[in-house]
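Every protein chain except one is present and positioned as in the full complex.
Moving on to subunit A:
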Amino acid sequence: MATRSDGNVVLPVGIREIRYHGPEPTAGERLECHVRITSLTETRLAADIQLSHRGTVWCEIDGWENRRFDSPPATDAIRRHPEHSTLARVQPGGWHLVFEYWPDPASRELMMRNVLGGAERDAYAARPPRGRHQWLLGRIAAKDAVRHHLWQHDAGPVFPAEIRVRNDDSGRPHPEGVHGRELPPLDLSLAHCAEAAVALVRPAGGAPVGIDIEEIAERPETTRDAVLAPEEHPLYDRLGGGARTLIRFWAAKEAAAKAEGTGLRGRPRDFRVTTADGDRLTVRTPSGRTHPVSLAEVGNPPGLRPRRYIVAWTEDTHRQHHEEKPS
C-alpha cells in the first residue's frame, strides 16, 4: 500500500471471521499486531490480521476488507491541511483551475465532506444527480479562489467551509463568509465543464469579472450560425474557423456576458467578437461596452477521459475598459 500513490484513503467495509483464543486483555495492555495483505485491487484491499499478547496469539481476524477511494497526490494537501491548502491551482492570469480527481462517486462523496459546510451539503444533496459533480467542482474552484485571495492579503488559516457561494436572482455568484469569517467585498465568476471548473475573484468595484470554460469538441453545423453573427464570419474564417475557433469565440462571449452581469440572455450573436490578437479577443456587448478577454487551453490530467478545454476570462485592464458609443 505504501508504494501506491493513489487509493491510499481506505475505510473498512467487512470482516469475514474473528477468532479469540483467550480472555480479553485488560485496558492498557500492549498488543502486537501483524497484518498480511491478501489481495489488492483498484477498489478493494483485503488482509488477515493477528493480535498477540505477551508472545501468545490472542485474536485472529480473517478477511478484513477495506474499500479504497480515489486519492491521487493532488488531493493529499487538502485532506491533511485543509485550512492552508487548495485543490484548485492558480493559473497565469490569476484564475483558478480544478479537475475532478475523484471520478468514482463514493470518492466524490468523501471529498464533498472535506470541502462543503452543513448547509452546502444539503444544497448538494438536493441537486439532481446529473450535474451534481460539476456543481461541486464549481464550488471548490470558487472557495479556493477566494481563500487564495485572502491569503494574498495576509489572512491566516481559512477552511473551505468558511466560504459559501450564494447565487442571486440573476444567477450571479457571490462569496460569503460563514462561521464568523468576514470577507472583503469581492466579485466572483465561476464556470464548469465536464471534469473541470474555473473561478476568478477580484476586489469588488475593480475590473469586471467573467470567466468561462468550454470543451473543444465538434458540434452540429447549426451551432456556428447560432453563435456567430454574420459580421463575425470574416474574422472567424481568418482565424482558421473550425471547432476550436468557434469555442474560443463562444467562451469569450460567455466571459464578457458574465462580466456585464447579464449573461448571454439567449442571444450570443448580439455579443460580437470584434478583434483578435493571439490569445486575446475583444468582445463588444449590447450595452456598447467592450471587454478584452484572454484565452488559454488546458487539458484533463492523466487518469481522466482525455479532453481539451478553452478557458476565457476578462482581463484586469481598467484603462481599456471604457464606455463606447454603440455603433
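Note that contacts are C-beta pairs under 8 Å (C-beta built on N, C-alpha and C of every residue); 3 or more make two chains touch, one makes a residue touch a chain; residues count from 1.
Everything that follows uses one rule, which is that contacts and distances are computed from a predicted model.
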item	value
Name of the absent chain as recorded in UniProt (options "Acyl carrier protein", "ABC-2 type transport system ATP-binding protein", "Outer membrane protein beta-barrel domain-containing protein" or "Germination protein GerB")	"Acyl carrier protein"
Touch with the omitted chain, as defined above, among A:84, A:267 or A:307	A:267
Contact with the hidden chain (one of A:144, A:187, A:214 or A:315)	A:214
Contact residue for the chain not shown (choose from A:15, A:77, A:125 or A:226)	A:226
Contact with the hidden chain (one of A:169, A:182 or A:277)	A:169
For subunit A, residues in touch with the removed chain	128, 130-131, 134, 169-171, 193, 214, 219-220, 222-227, 250, 254, 263-269
